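Just one protein chain is left out here, and the rest sit where they should.
Going by the order they are written in, the chains are A, B and C; count residues from 1 in each one.
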Amino acid sequence: MGNKLNENDARLYGWEHPDDIREFRLKNKSMLKKDKRTTLPEAVKRGVKEGAYVAFGGMGSVRSSVAAVHEVIRQKIGDLTVAAKGNQYDWQLLASAGNVTKAEVAYGFADEIRGLSRPLRAAAESGRLKVLSETTNAGFQWRLTAASKGLSFYPTKSALGTDTSGYSGAKTITDPFTGEPIELLPACFPDVAFIHVHRADKYGNCQIDGNIATDFELAHAAKFVLITAEEIVDHEIIQQAPELTKIPYFVVDAVVEVPYGCHPNQLPRAYSFDEDHWREWLDASLTDEGVEKYFEEYVYGTEDHFEYLEKIGGLKVINELEKIEHRQTPYPKVARRQG
Amino acid sequence: MGNKLNENDARLYGWEHPDDIREFRLKNKSMLKKDKRTTLPEAVKRGVKEGAYVAFGGMGSVRSSVAAVHEVIRQKIGDLTVAAKGNQYDWQLLASAGNVTKAEVAYGFADEIRGLSRPLRAAAESGRLKVLSETTNAGFQWRLTAASKGLSFYPTKSALGTDTSGYSGAKTITDPFTGEPIELLPACFPDVAFIHVHRADKYGNCQIDGNIATDFELAHAAKFVLITAEEIVDHEIIQQAPELTKIPYFVVDAVVEVPYGCHPNQLPRAYSFDEDHWREWLDASLTDEGVEKYFEEYVYGTEDHFEYLEKIGGLKVINELEKIEHRQTPYPKVARRQG
Amino acid sequence: MPTQVEKMIVAASRLLPKDTAVYVGTGMPLLASALALNTHAPDLLLVYEGGGVGGKPAGRLPIQVSESLTYDDGVIVGSMDYVMSLAQAGWIQYGFLGGAQIDKYGNLNTTVIGDWDKPKIRLPGSGGGADIASFCDRNIILMQQDKRKFVEELDFLTSPGYLTGKGAREEAGLPRNSGPYRVITQLGVYGFDEETKEMTLLQLFEGVTLEDVQEHSSFPIRISDDWTYVAAPEEDELATLRGLDPDGVVLG
Partner (left out) sequence: MPTQVEKMIVAASRLLPKDTAVYVGTGMPLLASALALNTHAPDLLLVYEGGGVGGKPAGRLPIQVSESLTYDDGVIVGSMDYVMSLAQAGWIQYGFLGGAQIDKYGNLNTTVIGDWDKPKIRLPGSGGGADIASFCDRNIILMQQDKRKFVEELDFLTSPGYLTGKGAREEAGLPRNSGPYRVITQLGVYGFDEETKEMTLLQLFEGVTLEDVQEHSSFPIRISDDWTYVAAPEEDELATLRGLDPDGVVLG
């Protein structure tokens, strides 16, 4: 325990001057409506570079970009830094596969009631995975909020006086209105955002059903936005209901149609968690050999997400998961880490 | 022209310590689902006190709380301060009727292409209406954003180096991340928010179709939130689509059903501007006598909004305005101030 | 016979007033809140970090704070920004917390055992914990009590309790009148002394002794002069509780 405020500047990973980002956007983003559809291998190859700072949409293990994570693992893109901002399955998989060397952590290393992640803990405890800084779930949200709004920081009263704050990139100043301390969280501009959505058009306009967690801000903050969509629909369908658009086309760099792209996790109002597959992963995760075998079987051993879906049980399983989400079938026993 | 930074503290109208507001909310707001339906006279009497700081929902002259404004005028509640944050018809009417003595101004005194408001200009130029401070449209938005988020300020790069900033309550500090100046806008907590919505339930959960301007933050910032709704619908209808709820019940203090409550202005996707009535008001507004006669006829001379609606032409006119908004009838000639 | 976990959940549930909002995580907090919702507090507003506000879990318990069950038939479907802002603005008076370590001022560690740079055990991190601990007026901490968990000094101060004692939260800039309210363990219910902000025993579960309390803590625990026993769960509380978690996700 101890205050490390003087090390703050070393903890400014992901921060950039908003003016530099304005210039980046001017050069790399466009208001032209371009057909951004592509394949997942191509999108990952183009957008995700060795050593990149990556962040995931959804939250916890809900609406996770699983298909995209698999492809990053297949392409063996390494030395990644992850914004562990409350995401669970996605970054645990990626880190368990060895693609991640650094993380900024709000919440990681566990999957709520399913328990702690052994491979991630082992990686952190052995030093293979370096934690760059600590923050909170709200803190990561607001770091992205600042980035999405052209601000270099976002103020909050959260975590004042804690080591969480001391081991973060935040700076505490005196609020000139109250005369009291206030924390300024540094903006965070990830290199890549992976976001899975319910439907998108070919230009990248996206609809998300249910909660959006941090995706709105993330999509506006990241430099390369890779959308996987359950379904790519006609532009006209999106255009006639602009109030349902949660991510506008101009922030998006690639759109890939990937049905059931967040299996074994929930896509709200579409399909539920696959507890059987979760159990398989949790059991596998108990040993390094199990982890290796899991990736051989389900990731390296599959060409694409359709092949993966066949391996996990194909249409029969998917159909069951849809029924569960629509409450037509009782929820099965929840998988938890054993031992 | 000149910098008046040293007068900033006198320009902190509407600012309060967020902790004081937390205590206020604890005492005055509740998570209990209570039936908040009432009449407009009762709601105004309960919520709007002489000398109050009031703000309006909608923007410009769209989705304006006209019925509520009429009732404030009828009850002769005076010495009001207005957050002139881009609203037009609503506060112009209230100020023309003499109920307003002070304003914080982002945009006022005009109605976009319809022209400047003579009664308001006269009031400001004669000193009857005191402008307390200047700000920008974004500035007012973010002052409310700060208030809605429990922050005492909100950072922005807008208006740095201008008199607009100098004549506001904002403070300029050095951004500890960039080393450059950044402006901190003071939070704004209005006493009263008048917001007109498409539909609400009896508890105060509100749906708004189309854009929401600053209403989300305003509803969460104001101390007394007075909702007028085109229609009060069953709670079940609202509850089954929580993603459409734009204002949650717990911030709301009173709900009043007022069909066509923003005539002569547009309620998006319901009814359009009444150009004939606008012309009548613009013509009336050219002289003090005209203004007085207008209020005698349409406000003091009516008991409630239904009587007002009869005076402006009743169902026949309303029907026409609905047709125009649904593009079944061509748009009429736009009314502008003459002379 | 109620289990320890059931007794803890019932005790937590009873602390929730009927006119308030509560920030819930999955597990025991969710079950305690759902129990209150289905007994004395039908309007209790459950708020989830994923953005769900007011979802009333039925049929089963959400296993993720971002899943659809957290907002189905709820009040509003927001974002993390929204629910965290609600908390910072004081709308969510109650929160639930847990931890691997707690000190006498109610400060919590959920980040690391050992040195931060070279962790012996890496824990999940703050998550929303430090946010809830900072923003909510009355936080309820649910955890098992033993000498390794009730410590003199935390390995890492993840979430703020009363920091170094009375006045320290205000001095740090945290919202006025916020902080930990109760700690519930398998042994009893603790509050924090008004003068010193030190953890103080208020209630024991039946069968537990004052000696048990001390033996399960590395720091001395103050005992309230008028401590009592926690009233045992009522039959209908237990029945409702068990009905809310038919698959034993939390209750085992």
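Here, a residue touches a chain if its C-beta (ideal position, glycine included) is under 8 Å from a C-beta of that chain, and two chains touch if they have at least 3 such contacts.
Note that the coordinates shown come from a computational prediction; the quantities given were computed from them, not determined experimentally.
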*Considering the full assembly, with which of the depicted chains is the omitted chain in contact?*
A, B
*From B:K49, B:R121 or B:H235, residue that would touch the chain that is not displayed*: B:R121
_Sole residue of B:G60, B:G290 or B:G313 that reaches the chain not shown, by the stated touch rule_ = B:G60
*Taking the entire complex into account, which one of B:T81, B:Q141 or B:Q207 touches the absent chain?*
B:Q141
_I'm checking contacts with the chain that's been left out. Which of A:R11, A:R63, A:K171 or A:H220 qualifies?_
A:H220
_Take the complete complex as the reference. Which residues in subunit B touch the chain that isn't displayed?_
1, 58-63, 84, 86, 105-110, 112-114, 116, 120-121, 124-125, 127, 131, 134-139, 141-142, 145, 156-165, 167, 172, 175, 180-183, 210-217, 266, 268-269, 273, 325, 327, 331, 333-334
*Residues on subunit A that touch the omitted chain in the whole complex?*
18-19, 21-23, 25-26, 29-33, 148-151, 205, 220, 239-240, 242-243, 245, 248-250
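The rule is simple: only the chains that are shown with their structure count from here on.
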*Viewed as a graph of touching chains, is the assembly arranged as a line, ring, star, complete set, or other?*
complete
_Among the chains here, which has the CA centroid at the largest distance from subunit A's centroid?_
B
*asked:* Centroid of subunit A to centroid of subunit C, CA atoms only: how many Å?
replied: 27
*Find the geometric centre of each of subunit B and subunit C from their Cα atoms only, then give the gap between the two centres in Å, rounded to an integer.*
40
_In subunit C, residues with contacts to at least two other chains_ = 71, 77, 87-88, 135, 175
*Among the residues of subunit B, pick out those that touch two or more other chains and give their numbers.*
18, 150-151, 243
